[in-house]
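Beneath this line is the structure, given in structure tokens, with notes to follow.
Note that one protein chain is taken out, while the other chains of the complex remain in position.
Labels run A, B, C, D and E following the written order; every chain starts at residue 1.
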Amino acid sequence: MHPVTSRAMKSQRIERIQDEPAPPPFPHDPGDSAGSHRAEVVSYSDDRRTRGLRALTEITGEAGVAVIDGLRGIAPDFADWIVDFSYGDVMARPGLDLRSRELATVAALTALGNAQPQLRVHVAGALRVGCRPQEIIEVILQMAVFAGFPAAINALTVARDVIEGRGAG
Amino acid sequence: MHPVTSRAMKSQRIERIQDEPAPPPFPHDPGDSAGSHRAEVVSYSDDRRTRGLRALTEITGEAGVAVIDGLRGIAPDFADWIVDFSYGDVMARPGLDLRSRELATVAALTALGNAQPQLRVHVAGALRVGCRPQEIIEVILQMAVFAGFPAAINALTVARDVIEGRGAG
Amino acid sequence: MHPVTSRAMKSQRIERIQDEPAPPPFPHDPGDSAGSHRAEVVSYSDDRRTRGLRALTEITGEAGVAVIDGLRGIAPDFADWIVDFSYGDVMARPGLDLRSRELATVAALTALGNAQPQLRVHVAGALRVGCRPQEIIEVILQMAVFAGFPAAINALTVARDVIEGRGAG
Amino acid sequence: MHPVTSRAMKSQRIERIQDEPAPPPFPHDPGDSAGSHRAEVVSYSDDRRTRGLRALTEITGEAGVAVIDGLRGIAPDFADWIVDFSYGDVMARPGLDLRSRELATVAALTALGNAQPQLRVHVAGALRVGCRPQEIIEVILQMAVFAGFPAAINALTVARDVIEGRGAG
Amino acid sequence: MHPVTSRAMKSQRIERIQDEPAPPPFPHDPGDSAGSHRAEVVSYSDDRRTRGLRALTEITGEAGVAVIDGLRGIAPDFADWIVDFSYGDVMARPGLDLRSRELATVAALTALGNAQPQLRVHVAGALRVGCRPQEIIEVILQMAVFAGFPAAINALTVARDVIEGRGAG
Partner (left out) sequence: MHPVTSRAMKSQRIERIQDEPAPPPFPHDPGDSAGSHRAEVVSYSDDRRTRGLRALTEITGEAGVAVIDGLRGIAPDFADWIVDFSYGDVMARPGLDLRSRELATVAALTALGNAQPQLRVHVAGALRVGCRPQEIIEVILQMAVFAGFPAAINALTVARDVIEGRGAG
């Protein structure tokens, strides 16, 4: 379903970008969702794509890339939106550090209580961008006040799995 | 509706408690909850009350005290829970700075979308504990990704009022 | 907007139906739904209407009738559904007393947090079917545990208005 | 758990009802609810049942019938409500074509984000009443704007399973 | 609050963009994302803005522009995201007609129940893109099944205001 080749290509692409000296203005194939010459044309959106892939990788690592990969087969433009808009336009913005962004994300997903796959990704993301496990847990505990104990308990269960799984890694 | 006497009594009580001999200034680390001497300190409900009132005042200023005052008439224990539990047990915990706590609160209330009075209080609270307006706005904008644009737009409207109102103060 | 004539007609209709010869006074137990003779009774939509209007009036008094009246102009079938289904099929069922039904309704509307007009109607409804103010408040306070303090605070504000307004009546 | 006999009986009942002499094939327009001869038709609960079973089968096929079957053991009246009210009164109404109804249902269940079994049934239902897979996906993608990316991602995962599973059928 | 000058500038900008030489009027099908000539069109980020403003105006008329105007003062990038992403990337996509998009939006906002300002805009939007009042009402009534009667009642109240207000226009 998610062919290894596609994932491998994806990883290669990320590496290429991160290894690159100076994020070139048209360096990559955006989403690869249309013809191969599309990249040259997308011109200024390049910046969104580059920023988005960088932020996505920085925050979610392989997990986020796998999600994008999984979505690309059924809704390629949607996969691009996540990269370009969610990460390129929003998460990559200056004005708030990534640690605060990820703690805010954990807070919101805990409170909503209906997005456990995303909570899993962002607990891991919070750890990846430098939050200490205790900080993540503090945010989740605090949600008992604002969204009730069930929301906090269920999020804590997810966080425990991610945090302990990481300890084993 | 909130008789001045009640509010005055309230203030007196805060003062009285704050004048008390030796409420240890965060003498323990609840994050380090296995501490053996912790029980002695936390076991006094006075301590929760003192910590709670201090955190409540530090975060919400007069607005939070007014909410508590307003609730005391119909549900006095509930008013105490907000002070003792929400602020004394939860918000006053070390392990996460108040700025991060308030940004997480703004994130959650924006995502839930059904708690505008509390959002108002906590946008002001975020400002009070030292968040810059732009940081609060960044958190709200980010919620467009996680909870949709309507949630973010409605929260931004609240935040604008609070931030601009404050500028006028 | 809700013309007096329409309301009067409405009242007339309630009376007319209630004057009808022999709508059996809860002659069956829908909770015991395998009853073979049940079909004969429930099969008349009149029965649903009669039961529904009776339950609606018993629980919501004039407030519910006014809501129905207000909706009838734009969506008459919807107004009928509230009477026939919500009150005739559901709320009028035996198997749970009206007090428990109204406390459950207050709990749910408090937890959802986005239905204040309905919460207002059902706090009044809970009082009307015999709940003590303190019981209603207990349910709302309890929601702080299951849905968070903002949900409970906002519901408590609504309940206070209804309960105090009633005391003045 | 869902004995074959029970399901067979169910099917029989559907057939029996559908074999009935002359249930007028949508003889009235409930959207035009002031119709004077409407009362005669709607007053028979048989009519609701017949319409409901027809709409249920048309939209959900065997999946919906299986859900009803599964519920009948614990709450038979509730099973009837789904047939009579949800499908007989609501979904079978003229005034909006079934394709639009199913796209609206997919939109709502995606946005709510806590009803994946029902989303699965209604993605299949949307396909069954003639929506193209791309239309269903478009509605889900659009929910990223109104309910956030996590809601859209999780619904897209469900929709992909249903759509690809169907291709294999 | 929304100075006329700002609104005028806004209008000018729309006009300027719309006066631009030759933004092809929906010349491509992004829903069919493998389209080989697509790249040339989507490549200009200007195109997102143009498409977005056109879709925004087509759907929301002055109301949407006023919202954007109101947000621009406090969060200009956010205002751009609404135009470029919500309307330019998402709502302007082919693959689903605007009538279906607006009915799906009304369904979702009704079900969420916490976004009445947006519901107001999109009930008007649904009318503007050609939905009949009865279709909008049908979608809202249907939400009683999927999100409960309070959600449907509150949305119906909003819709009635918009629809009747329009009749008076």
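Just so we're on the same page, a contact is a pair of C-beta atoms (placed from the backbone, for glycine too) under 8 Å apart; a residue touches a chain by one contact, two chains touch by 3 or more.
Since the structure is predicted, the reported quantities are computational estimates derived from the model, not experimental observations.
Within the full complex, the chain left out of the display is in contact with A, B, C, D, E.
For the chain missing from the display, the contacting residue among D:77, D:102 or D:138 is D:77, taking the whole complex into account. Contact with the chain not shown here comes from a single listed residue; of C:65, C:79 or C:107, that residue is C:107.
Although one chain is not displayed, chain E still touches it through residues 111, 143-151.
Mapped onto chain D, the footprint of the missing chain covers residues 67, 70-71, 73-75, 77-78, 81-82, 86, 109, 112-115, 117-118.
What chain B contributes to its contact with the hidden chain is residues 30, 33-34, 42-46, 76-77, 81, 85, 89-90, 93.
The working rule: only the chains that are shown with their structure count from here on.
The set of chains touching chain B and also touching chain D is given as A, C, E.
Here the spacing of chain A and chain D, counted between their Cα centres, is 36 Å.
Our note on geometry: chain A versus chain B, Cα centroid distance of 30 Å, whole angstroms.
In chain B, the residues that reach two or more other chains under the touch definition are 86, 109, 111-115, 118, 137, 141, 143-147, 149-151.
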